[in-house]
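Only a part of the assembly is drawn; its chains keep their places, and the rest are absent.
Going by the order they are written in, the chains are A and B; count residues from 1 in each one.
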């Protein structure tokens, strides 16, 4: 039986694992019960929690849940193993290399209905996104017509050496690593797509996965969406522009540890009314500024709450993960074209 | 034989015809020799030049050149007629309803090698574009990898009544009317595309042509491009982001008579060098502001110069018009999907 404190193990103690350790320590109903990452023993030491040489031992120790923060190719095996042992599982995104990886995880979840399985799509909890969602759901902007998303980062001079660009480890390139968040947000705002066309290319780096991908999509209702996911955006860039019948919402900038995506802001504009001739093409806009990112804590909090109260996961479900991976798999049907310089 | 003053007739005296009249009057080697637009006799009166009830009479009067500023469906007939009578021809864009229209004009041009035929792609002469082009051609940003263009306007409350949205008159919707400029700029920067995928929809207006179109394209070299052309952009928007190996150029805002697209600016960013760790994701940027739009005068000047010195047209050739129309025709293969509210 579940005590009121959730004992959590973390597998993988890189960038994300370290963020998760802090989230758990900050959560009143969670306790960090062990960490496993053979390559980072020294960093883990300072946490003052049990360290496990191999992740199976951590899973089999006295814990209630695991957070899987490993490279993509390990996620399915670990998640499946843990769920079979009745551990609740939090998978960082991208949740695997491809649709089959997620399918395997999803099947394990269905086999063990008592476990909670959540995927880390933290962008849904960013303040600019949650405010935009609330405003749109209020109906004051009318229905959504179009989505335009750009998510770009500048790959560093050692970008080609990252495991994220090793196809057997990661399963894909920038679209799977970063663009997936924007696709998940698209789904968050308009649901599923019935038509998907994409292209991808290797334009600047000596790697085997795409460093740029452009995608266009349409929902059954007829809404159009467009994504550019790029690793050659020398200026870090996050911008989601949502066009509605009576106005628009633009989220740009993204709170992050380094601040490199710029201040997160939400701009709301409303289509001028028929008698505002002067404003045609220039609606007045409202801008909201955000300096504090609660997304990581909200996400962990949602996981904890669903475990403690035995409620179904609502944001970051396996269905969300499956569906977004389906989009990526579809884009990945297109060949990767190497740029010819 | 050509005198040193070019006598020009204007056919169609709407928004563009009036701009062209001013351009001609401002040009020292041109003379406005007549105007024909049966529906606007009163406005033409004030010009103090001969008025022609029908355009054939104007073409057959003592003029050297005509500027065709009519709705799209009339352009081919007039242009062909005028070239057969050895008049130089300036066609406003969009230069017809479809590829066949332009092909017909192009054939007439080939049949009369003495005439100069130019198409009005004035955006190539906007200061932000010409400066970006010069900087990129200097090589300091390296080769172009990606293009991202958005061109949007907010259709007014009477948008459904415009001839631009009557398919038999215009041949298409916002992509043909406005997006065409961005596609022409794409070609200006990277040349031809070998792969084109598009979608179009009718999302907000009660019209028979698309009010939104999203397009992705790839050149033979492997460069990727992406366009969103929209008539539901309640804020007028022009933004072209050019991603290069060593930096980027962003043209945003667009000088126009009403100012509604905002001040035209060009931003140049350069990828930080390996030793600028602090700047990763945040390159320093240079911003250039433009308050004066010389594009219309440059375009007319180019036409005049090619006529007077019997030189081939360089910008806005029939090949440019054909090729951009080919792209649009390809996108127009896709069905128009009505949004289902």
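As a convention for this text, a residue touches a chain if its C-beta (ideal position, glycine included) is under 8 Å from a C-beta of that chain, and two chains touch if they have at least 3 such contacts.
This one's a predicted model, so the numbers in the text were calculated from it and none came from an experiment.
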Homomeric complex, total chain copies (2 given)
4
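As a working rule, only the chains that are shown with their structure count from here on.
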For the chain A and chain B complex, residues of the former touching the latter
143, 145-146, 148, 150, 153-154, 156-157, 195, 197-199, 201-204, 212-216, 218, 220-226, 228, 230, 232-236, 243, 245, 247-248, 258, 260-261, 269-272, 274, 280-283, 285, 337-341
